[in-house]
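A single protein chain has been omitted from the complex, and every remaining protein chain is retained in its original position.
Letters A and B name the chains as they come in the text, with residue numbers starting at 1 for each one.
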Amino acid sequence: MRDLARALYAEVADLPIISPHGHTDPSWFAGNGAFGNASELLLVPDHYLFRMLYSQGVRLEDLGIGGHPADPRAAWRILAERYELFRGTPSRTWLDWVFSEVFGLEVRLDGETADLYFDTITEALQTEAFRPRALFERFGIEVIATTESPLDTLEHHQAIRQSGWSGRVITAYRPDPVIDPDFEGFQANLDRLSELTGEDCRSWQGYLAAHRQRRAFFAQMGATSTDHGHPTAQTANLSSTEAERLFRRVASGGHAPAEAELFRGQMLTEMAAMSLDDGLLMQLHPGSFRNHNRKLFEAFGRDKGADIPMRTDYVHALKPLLDRFGNERDFTLILFTLDESSYARELAPLAGHYPCLRLGPAWWFHDSPEGMRRFRRMTTETAGFHNTVGFNDDTRAFLSIPARHDVARRIDCGFLAELVAEHRIEDWEAAELARALAYDLAKKAYKL
Amino acid sequence: MRDLARALYAEVADLPIISPHGHTDPSWFAGNGAFGNASELLLVPDHYLFRMLYSQGVRLEDLGIGGHPADPRAAWRILAERYELFRGTPSRTWLDWVFSEVFGLEVRLDGETADLYFDTITEALQTEAFRPRALFERFGIEVIATTESPLDTLEHHQAIRQSGWSGRVITAYRPDPVIDPDFEGFQANLDRLSELTGEDCRSWQGYLAAHRQRRAFFAQMGATSTDHGHPTAQTANLSSTEAERLFRRVASGGHAPAEAELFRGQMLTEMAAMSLDDGLLMQLHPGSFRNHNRKLFEAFGRDKGADIPMRTDYVHALKPLLDRFGNERDFTLILFTLDESSYARELAPLAGHYPCLRLGPAWWFHDSPEGMRRFRRMTTETAGFHNTVGFNDDTRAFLSIPARHDVARRIDCGFLAELVAEHRIEDWEAAELARALAYDLAKKAYKL
Partner (left out) sequence: MRDLARALYAEVADLPIISPHGHTDPSWFAGNGAFGNASELLLVPDHYLFRMLYSQGVRLEDLGIGGHPADPRAAWRILAERYELFRGTPSRTWLDWVFSEVFGLEVRLDGETADLYFDTITEALQTEAFRPRALFERFGIEVIATTESPLDTLEHHQAIRQSGWSGRVITAYRPDPVIDPDFEGFQANLDRLSELTGEDCRSWQGYLAAHRQRRAFFAQMGATSTDHGHPTAQTANLSSTEAERLFRRVASGGHAPAEAELFRGQMLTEMAAMSLDDGLLMQLHPGSFRNHNRKLFEAFGRDKGADIPMRTDYVHALKPLLDRFGNERDFTLILFTLDESSYARELAPLAGHYPCLRLGPAWWFHDSPEGMRRFRRMTTETAGFHNTVGFNDDTRAFLSIPARHDVARRIDCGFLAELVAEHRIEDWEAAELARALAYDLAKKAYKL
């Protein structure tokens, strides 16, 4: 079985990388400037790393998180001395890959080698071969999607396109800041959206028109998808009169918490309607309790490793949207979850029935060997492989992208080898599926 | 370990089939007429198949679902050309078994062999050897239970009994149409029940008497069990005055949704009380959101692959019934679930304590290799094997019955071999258990 897994993997290991959803910074590819140093590149932006260090008593200030000044070499040493904390985690696998494959470091990272690592990495980053575009090419990335707010001018994406560089970097439409009434600065965001679009975003029709305009602009900048990071998967299907009335309350800030939830739900359905017109597929990433640690949020801001998954219902929550668009063949809604108990119970049965639904890969905390295996074991028998969409790295840790795709390819090949060993599929089918999971399905589902 | 699994399996592979719960059509065995053609037999009644095709854009009209006319050969071709969608699903395993073991087809099903398959199967079906009774005997079925509503006259069961044929086909009492106030036609069903029984089913006492009468008649037609397909596992234990008052509201149609739920819950407890009198064991199949796709339901009717599992609570829901009958030794309630998170958390602890409780096998979406493995791994350590009841095929796909039992026997033997390999049981114990899981436990639990 291990031999078969290895043989399957050998055939897909070098396929180009399709990265249809993630959070890399387009300015890297626009400016192609050198990355700063080991800590700035690998530690400070990686909430997987600093959350674990924090859980074991390290102060975020000492790592230079949240704008607090810290000596990058000293911060790196803190990581190095505690690298054993990451045993058994995917962060360890990804970092080891970066150290050895990208920087050629073969000694073990610990307190004694901390400086060697810091210097080797930091020096390499000053060379041409480690500029963003050079790494993009070296990594074999065929296309990568970033994620931007409607309020983003997409100037970096424009610069990339005008630069003549052949790398394909596209955007994705993530409208949470102007859709979620609980988002910081929601009111100001509406005003900014009005300015950007020339629409009156205090009126329901103007607000919807502004979305349509920005979506069209994003599509022009290569976007093939939208993305929605709501606390729940709740959708709604209000009459247009009710929707307008709700919008007025939300836009004036005088809404109740339940109205914020209802508005987010209604906007998912509105976005679906727009998708049917402009062809952008939808992604829904629900179920994270954002910024759970109040004091940390106040001192260091959002996205500091304190987002905690919640139990998430899909069967009731999605019904309003599905009642309206569930049977559409020209609309795609890709569902993600942080609640694995929904894989076999809700998500696979939904995706194995509704024409518009597809399942995104194991997400975030579950983007790991065990997590990916659970995903395949709990979804395949009901939804099959063709209702899934290949792999997303979903990361801002640019250097780890090949490692993440590599882990996914290995785990999927391992799973396929199990199916062959149990006579559930033939080996030639496993080979076809290995390629589909590594490359074809992502390309097709995301229209890339 | 694989060798031991194979050895265990070899000893149980040919045991007779006990099929204590399922949905085959008794008219097949009564009339013993020829099945029609490949699509009519294998595709149209199998919601596992057409739901997957539908999820990938196939129109149900083109498959001849829901009474829509379609060319059966063309429908079969649609399946054949998309057979790869089923890779990794149990449907694929079952169908492959039917193709090779029942029809001797050894080439691969795809677009090129679609006609060969259609013709081979359809021609075979016209022969004596493929009539229902001949297949029943060829499959080694010792006994099979169908499932009928109290409104069913059981004429086919009567015909089978009077025919002199030795095959044992029994019924089971599934009273949802006259117990669930949300069932289509509930009011008319009460009237029909009055007619059938001569009881006044608009009075609480008459209604209960009608149940008793029909249960007795079902038992006479071989039934050993009742079956209940409620949306939740909620039970209730009202005083007889309260129950009567609730029935009056429900029977008049003027009830609130919560009263429908309460009535279903009360009727589970009433059915338990009758079971103590007449010895029929109870089965509870809760947790399916039936007909989730509104438009599909309106166009094609119920049971069209759009039933989606929901989170299901047992620990609170069953308490009213268990408070009353939980400690009875002469009463059996077999619990099923679509929510695997309840296996280790609620179901195994409940069944490992209450004398009346047993656990049904992995059900529906979970009737699959991975699903069965999860069932054993998550229930055995707390409930043991003897609080489980062997396998149910629970299918209307008659030809797949041996394949389904075969998968269950293989997976159980694999699990037992693991236990032996880890020195948790001895090999002779595994052999005893393999037989118990394949045959003895079902026979005993269902009194067959």
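Just so we're on the same page, a residue touches a chain if its C-beta (ideal position, glycine included) is under 8 Å from a C-beta of that chain, and two chains touch if they have at least 3 such contacts.
Quick caveat: nothing in here was measured; it's all calculated off a predicted structure.
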Touching the absent chain when the full complex is considered, from B:16, B:167 or B:355: B:355
From B:33, B:198 or B:384, residue that would touch the chain that is not displayed: B:384
Contact with the hidden chain (one of B:199, B:346 or B:367): B:346
Missing-partner contacts on chain B, residue numbers: 313, 315-316, 319, 322-323, 326-327, 329, 341, 344-346, 348-355, 357, 377-378, 380-387, 419, 422, 424-425, 429, 432-433
For chain A, residues in touch with the removed chain: 51-52, 54-57, 84-90, 92-93, 289, 292-296, 305-311, 338-341, 365-366, 368-371
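To be clear about the criterion, only the chains that are shown with their structure count from here on.
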Turning angle required so that chain A lies on chain B, C-alpha fit (0 to 180°, nearest 5): 120
Length of the line joining the C-alpha centres of chain A and chain B, rounded to whole Å: 40
